[in-house]
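Here you go, one structure.
For this depiction, one protein chain was excluded, whereas all remaining protein chains were kept in their positions.
Chain lettering (A, B and C) follows the sequence in which the chains are written, and residue indices restart at 1 in each chain.
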């Protein structure tokens, strides 16, 4: 990210960059995303060995206790390599909820397992495709010693890969209310839970859940009953900052890939990089990609803020701009390549696809613009 | 406008183009707008002789009975020459209200005088700078045989030049209501009326009115009491279409002026028109200017529609796009000229100023986008 | 509710003859278009099966040569005016009918009529007219993208034949085409535009290999075609040897009506509005989202303007044949607008657009129907600003031909 890094940060950055450069060439990535799981278990074990899976988890639970900036360093390199894995789902969403809200038992049972690569998680909160957390309608009725959950969830990342799912449902209030939400811990194999998982355009996996009077014991409640919303917001904001870093990595990859194309491809007997109109357009891409690097750092700093309004305003500002500029950059990357940019076997189109779905994930640029507007006016 | 013109239309178009080319060079324009009146009375007499002042007025009142398309031909050439005059105020606003709503007596008293250049008018409706006609608050209370008017008006075009002012005030309803508005005819010298008139950035004149219990006789009512709104909307829509034509003329002048600069100015030992990045940007200007020509025709056709919703949707679509693209074109015109484009003695900046205020007049691009949205959803 | 019917304000109203023509073709198309074909087109399916393409063409053919709306009656077409052709194409789009079979019908047919020998016309025009022969176009090569005339694939004369060696790329529908027409290098000594010859041949000729090119949206429309000593009889040459560039320019100039993509964009706008009006679980609709409504309105306004520009350029003084480089305006603005609408559609579906499913998939019960095509259409249609002369090339054309800058 071209900022002054501590030695520890440099080590993380270098190790992820080395993984991407040496072990994650584009053709391997394309083969992996075409497998039924969509990622490599072998890679996942490496992630654990390299310490990335425990990076933001508390040191008491086998993690490294690092913050959004360090997570951003991982995500930026993942972006450059279009790395497809349940990292965000498991570490930054599922485990983050457990770390923030789970009981000591829940934490000690799950977090070391996550850090060691033995357990995968995901978070199912959204029902609406716009992923507005307040709009949650799925209900959890008290029933004797436990709950009966009814509802649907959409846009659940790597649902089929997860051993357990953190599911948000209403124990009170009405759709639109912030209060009345609770987290539940559900086994993917839980009786009464229907999971469908789809290969997504961006190389990731995305699932839907359906459950009708699914019975869960009281011990499956994670965190305070009715009080999930502020925790969910904090977890989502840190995940959003991570997406900004990933997008920044992709944006810079678009720039570099296009620049090297400009320096090799000829048309009309000249390198295409010698045409001034194209030079200025690539310069625009470069400037935007540079800006996104700073925005990613800003997002990470904001995500670490203790004041929820400061955090939310900063993250929404970053996510909104990242979504908008990321998509512009992705489209230019394809256009400036011409025909080759349209092909499956070349990176450009896949950069665009991932940048598009990064924008649409966890609230798109318009949703975050509106959230920022509310917080800043 | 590069459309198939009738012989009569060609005559109008040619006569205005000839006036601009031969009698309205830019340096004369600059001198005229710096005079206290801001326009030339001699020109105004020519306008009358050439039939332009009566162009859209009924034939029964000494006019030519022509429609928005013919008015557009005049306005397009006025745009090319940045012609400053009370034409819009007098003919397209003031006289248009009289023609649409005035009694036979009012029409016969005023319209021939307008057509012959003996009388100037204007329309004072807006109070808010966003020029929303429904927001009118100025009141007209019944008082014996007449009315007492109280309020302010802003953005009144060529207020000081007008012999009489068509003033819209509330005889009923509340600000925001469409009903309850009425037209009044007021002499500029009317006792109780304070008129201030300012030179505007775009070379036109714009005034404010202030009146406090200004007494008017019942004969000063024009058209149906409480029923001014639909008439006002129709008059404004036709004036908006005329502004689209004017903007189209300016947009094409920006393109032509910049193109000729590109063909003469050298930098780094080459014509600046040989730099591909600049070529593509001027090509963008050209494309937008071409689009605006079609939009101006579309606006004129819509303005002539009998169904108010069809008329309003078509005109608002055109005014919104014209405002947005016109300003983009105006800014590019300055930028592509570099330093010379910043100077008072060169056209580019004055094109930008007029294009800016065409957008802001009679509802800006956002206001019209919203109006279109309401009508089309 | 104000509907943009795709003909702008007033144009059709002033022409009762065209209006009744519109009613006639609209009626026929809507009553005869098979529902299974319509559904695929409406889902923005990019790869229509060959049998659907030909079935629909034959239905139109039987109505009086409507499958070839730009052909004169003499050759079996309906002999329509430009305005009628324009309306017909718009009605096809508004009804979610397949586009016209572009390579054979709209491009090669008129070129054959203009330049082919009587024998060639008798051989090729009837099967195209009747929907018995699909064509593909062999122009682009791996190193001749924007700079088409630099093509290198050789056709060497050997007695009564040409022997073709080399490769063509981005060949749309090569995998379903019966024949190809293409440009081949027969002389390299002069200017690159000279020494190009226009040949026609059966795709089953020995020595032709087709390699599919998958586009990043996942589809397969284009191919690379390899030629290894492919023998083409001299009788299948169009016009004179070395003069193929001129015929190709004529052929490419025929793409007037489709170029602004207004018809398809009108379709997309309609679909977009229906997505927006659909109620969500909480009873609201996206139409009530102020920001989204404004973006939609802005797109609709631009489409209306583009439609007006298209009409002015096609039907202004001189008619469509007088339109020269201005066609490039329609290409640039039309594809940008089309892409903008498709992007808006993705935004409307939001994360629901993520699953990568075939259009006809039944495997997604929880997903709305547009989840099947919104993303794929958006990604796929990035091609329209690249293929057929990229938008950057179009600006170069305008710069030179209209602005007069070198």
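The working rule: contacts are C-beta pairs under 8 Å (C-beta built on N, C-alpha and C of every residue); 3 or more make two chains touch, one makes a residue touch a chain.
Predicted model only: the values in this text are computed from it and were never measured.
*Asks:* Quick one: which shown chains sit in contact with the chain that's not drawn?
*Replies:* Hidden chain contacts in the full assembly come out as A, B, C.
*Asks:* Which residue from B:127, B:246 or B:301 sits in contact with the chain not drawn here?
*Replies:* Of these options, the touching residue for the absent chain is B:127.
*Asks:* Determine which one of A:221, A:254 or A:295 touches the chain that has been left out.
*Replies:* A:295
*Asks:* Spell out, residue by residue, where the missing chain touches chain C.
*Replies:* That gives, for chain C, the contact residues 290-291, 294.
*Asks:* Applying the definition given at the start, please give the residues of chain A touching the unseen chain.
*Replies:* Within chain A, the residues that touch the unshown chain are 2-4, 259, 262-263, 273-274, 276, 279-280, 282-284, 286-287, 290-291, 293-295, 297-298, 301-302, 304-305, 309-310, 313-314, 317-318, 320-321, 369-370, 372-373, 375-377.
*Asks:* So which bits of chain B touch the chain we can't see?
*Replies:* 126-131, 135, 137, 152, 154-155, 175-176, 196, 198-202, 204, 206, 208, 210, 266-269, 277-278, 327, 331, 334-335, 338-339, 341-346, 348-350, 352-353, 356-357, 360-361, 364, 366, 369-370
Basically, only the chains that are shown with their structure count from here on.
*Asks:* Name the chain whose C-alpha centroid is farthest from the C-alpha centroid of chain B.
*Replies:* With centres defined by C-alpha atoms, farthest from chain B sits A.
*Asks:* State which chain is most central when centres are taken as means of Cα atoms.
*Replies:* C
*Asks:* Hey, how far is the Cα centre of chain A from the one of chain B, in Å?
*Replies:* Here chain A and chain B have centroids separated by 52 Å.
*Asks:* Averaging over Cα atoms per chain, report the distance between chain B and chain C in Å.
*Replies:* Result: the chain centres lie 42 Å from each other.
*Asks:* What whole-Å value do you get for the distance between chain A and chain C if each is reduced to the mean of its CA atoms?
*Replies:* That pair's centroid distance is 38 Å.
*Asks:* Would you pick out the residues of chain C that each touch at least 2 other chains?
*Replies:* 392, 395
*Asks:* Find every residue in chain A that makes contact with two or more other chains and list them.
*Replies:* 277
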